[in-house]
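Reviewing the structure listed below.
For this depiction, one protein chain was excluded, whereas all remaining protein chains were kept in their positions.
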Amino acid sequence: MGREYLKILCDHPFLRLEEVTGDSNVGRRVGEVVAEKHGDNLPDEVADLVVKPTNPKEVKCDLVFSPLPTEVAKDVESNFASFGHRVITDASPNRMNPTVPLIVPEINPDDLEMVKEQSFGDTKGWIAATPNCSAVGVAMVLAPLRDLGIRRVFVTTMQSVSGAGYPGVPSIDIIDNVIPYIRGEEEKIASECNKILGFTRSPVPFAVTATRVPVTYGHTAVIHAEFRDKVSVGEAVERLEEFRGLPQKLRLPSAPEKPIELCVEEQEPQPRHGRDAGKVPGMAVQVGRVRRGVDERSIQMVCVSNNLIRGGAGVAVLTAELAVFKGLV
Amino acid sequence: MGREYLKILCDHPFLRLEEVTGDSNVGRRVGEVVAEKHGDNLPDEVADLVVKPTNPKEVKCDLVFSPLPTEVAKDVESNFASFGHRVITDASPNRMNPTVPLIVPEINPDDLEMVKEQSFGDTKGWIAATPNCSAVGVAMVLAPLRDLGIRRVFVTTMQSVSGAGYPGVPSIDIIDNVIPYIRGEEEKIASECNKILGFTRSPVPFAVTATRVPVTYGHTAVIHAEFRDKVSVGEAVERLEEFRGLPQKLRLPSAPEKPIELCVEEQEPQPRHGRDAGKVPGMAVQVGRVRRGVDERSIQMVCVSNNLIRGGAGVAVLTAELAVFKGLV
Amino acid sequence: MGREYLKILCDHPFLRLEEVTGDSNVGRRVGEVVAEKHGDNLPDEVADLVVKPTNPKEVKCDLVFSPLPTEVAKDVESNFASFGHRVITDASPNRMNPTVPLIVPEINPDDLEMVKEQSFGDTKGWIAATPNCSAVGVAMVLAPLRDLGIRRVFVTTMQSVSGAGYPGVPSIDIIDNVIPYIRGEEEKIASECNKILGFTRSPVPFAVTATRVPVTYGHTAVIHAEFRDKVSVGEAVERLEEFRGLPQKLRLPSAPEKPIELCVEEQEPQPRHGRDAGKVPGMAVQVGRVRRGVDERSIQMVCVSNNLIRGGAGVAVLTAELAVFKGLV
Partner (left out) sequence: MGREYLKILCDHPFLRLEEVTGDSNVGRRVGEVVAEKHGDNLPDEVADLVVKPTNPKEVKCDLVFSPLPTEVAKDVESNFASFGHRVITDASPNRMNPTVPLIVPEINPDDLEMVKEQSFGDTKGWIAATPNCSAVGVAMVLAPLRDLGIRRVFVTTMQSVSGAGYPGVPSIDIIDNVIPYIRGEEEKIASECNKILGFTRSPVPFAVTATRVPVTYGHTAVIHAEFRDKVSVGEAVERLEEFRGLPQKLRLPSAPEKPIELCVEEQEPQPRHGRDAGKVPGMAVQVGRVRRGVDERSIQMVCVSNNLIRGGAGVAVLTAELAVFKGLV
């Protein structure tokens, strides 16, 4: 995931990558560390950065991205914030903390203001979170339908192996196979979607089954949503197609023109076809198969989202752009 | 699929494979045809059979299995029945014909008697059908819960590529990918499950999404069922675990001891682990992740079934065994 | 493959895509045809072209690319040339025709002049060919070593499924599998490499095994080359790294800065990492594991090349750029 941040930030119009920290490769060139695992090349200005220790006192930059492992994220992030750093995290521990905003900039941009209420001593430090890599796709395609009164949601995900980090899923477990359970994922999708969509006071019940499939990147979700009243497929389609958010109005650099791309071919969206959708590849979510659900009050659909970009580095960078716009950085 | 019949029938205690017919390989040894595509070996008594043309006048045996392609199945099967042949088909065209029984021997064995009402001239010919390769797994795990009053069912399947026949799905379409639509499959799962479970008068609404995943064989289905009243997970588990049908009572040769194997590990069932379950490998269906659904009246679970055996040649042979027991052959 | 041409030609600085012909989709918009199979979007100026019939009389443009199926390529290409069209083909039938140049622009650019000797009536028509998708990678990494006196070459390829066209390899044949034979491929690699490298008078013996692996695109080749005299690994590495051809000197638009990228990590090159190497993604070939072979006169190495671009549309477009430079169009 760290590598995805490097690639997005390489060319950013106003965010400049100044420092990279790490645990295991301190003192080595970033380019060397990345080449070793992925065999690819970064532009010199990024490749030549040297990995520093993850220590808030030695970090000078205005904004910190935290793609840390779950086990250490909570403490490290609080520690950084206490030293006055603004932290945008895609790690899970802080997401459901009621004082931490959980942001998808197209859906709930104003929640970001919550960081003003946080207090990390008398510093300017704050923490904002971005969602679980599967939750973000589901939330994106539910957002345009929010006003129709969502009553219940059924989700089956088919998640790619890159969602499990590195080394992640052993290949002997997943080649020619499906694993019908991913620990912790089902609860996260339910609770995070409720928080992002603003249903925290009376949460919408979700029934989620999270599965792993032999796909490198790109998560697929099959979604069935029930509404308060009758809803027409045409209206759902129109709402999905016309959905735009604040990042689109502001023309933030990482914002796709259309956050949701509607597929008309019935065999789409597919992870290999849709996972790089959008101007910044991977920032648009594809939705398709929008059709009548089990009854007149339900709609079902399938969405594909890039778990590394829209569900990771990309949504964090877009949140950073929003924070800059809002004067929070 | 033809090859699966050959393998099951090789060693059968009382069904003897007498004749093999085909379109494209007439006059060739069966062993040669199979070796060419699969590189494997059959026992001599089967390998030495010579492929005959698919012509009812030249076929002499008591019972005919029809794993024919959809396009030709309906006419050929009727034609065979008109010449007095008893036909058990796993092709789709005759399945929803109201005079043709659609059989899963553990669930609705007595429906097989319907063949007595069929009339193909004054011959003894009849046609009985077995279900779609995905429908059979879903029907199997719903059957034990039938008495609880099923109200609505949500299904997402993750089907293997062998379900599409040969050549089937192009590899370039499915490696590192999921295809979220299989033409015709969703309607079949809904209508066939209703017919098998005996809900034809007031069908239960199904919302089904059928997807294709990069798995060789073994279909996975994520199922969420809603019931008339509250239902406890414990009761559902018990019913699944204790489910036995007539084939088990009769100890039919292809009947697995337990038609449904309950998995207790939360990351099971998986197609690669569960697809060969049962004494006759592939005849038992695995179910796992049995748990509370979206509310107190719902249960969700995951099942894995072998699409070539339980969803193909195996269920047809088991139906043949049942037909012999019932004196229909 | 047609789609790869569309994508490369979309943005070309001086080649403009004017017409698209086809057999099966005449009269439909190109954008629609592509979207149906791949779910992706082309720029409007290409998407809005309408498929014409493949008829030389109705085609007006200066240069024709032919990614035709083998069975029809030979006749159609001759027919087009007879009507005065200049044809660059990546189909196989004309490749070993002694009057047709077989071009990899970095290796044998001057062979392209051979088209002047062709006579298609009194027209300006000619045919030039580009190599088999596996041969091109092998030829590329042998070219810099040519002067060392190549005596024998051993090649094992691990080819991706997209090399077989569409629908190509059935998924049930290749998931969790390797197919150790690709019809016709071994002979082509041997004969085409000899022709490209200019060894036609005394061909170098090749022993080739061509296999298929479950990879979407990107061909891998394991190569062991024996030389006339002792050769040091250092010299081989240096020659590979410093290799440049005429397209690099001329700065042709599709020419990668380095036609061969040398990998230093011992677990590279890998198809998923290296297949999009180069400024025009897929035009650079990666080579790695350059090391001592079975004795002091041998070198072994592994190369990865993009079978759709460097081994298909890209090498054809680069050949077209060369033809324009040479005043042949």
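Labels for the chains are A, B and C, by order of writing; each one numbers its residues from 1.
Basically, contacts are C-beta pairs under 8 Å (C-beta built on N, C-alpha and C of every residue); 3 or more make two chains touch, one makes a residue touch a chain.
Since the structure is predicted, the reported quantities are computational estimates derived from the model, not experimental observations.
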{"item": "Shown chains touched by the chain that is not drawn here", "value": "A, B, C"}
{"item": "Hidden partner chain, touching residue among C:65, C:80, C:206 or C:227", "value": "C:206"}
{"item": "Contacting the left-out chain in the complete assembly, out of A:161, A:246, A:294 or A:309", "value": "A:161"}
{"item": "Contact partner of the left-out chain, one of A:62, A:173, A:187 or A:276", "value": "A:173"}
{"item": "Touch residues of chain C, complete complex, unshown partner", "value": "152, 154, 156, 158, 176-181, 205-207, 209, 211, 213-216, 220, 222, 224, 266-273, 288-289, 293-295, 298, 300, 302"}
{"item": "Chain not shown, touching residues in chain A", "value": "161-162, 166-176, 214-216"}
{"item": "Sites on chain B contacted by the missing partner chain, in the whole complex", "value": "35-36, 38-40, 175-176, 216, 263, 265, 267-270, 272-274"}
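Throughout what follows, only the chains that are shown with their structure count from here on.
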{"item": "Interchain centroid distance [CA atoms averaged], chain B/chain C, Å", "value": "46"}
{"item": "Chain B: positions in contact with at least two other chains", "value": "176, 214-216"}
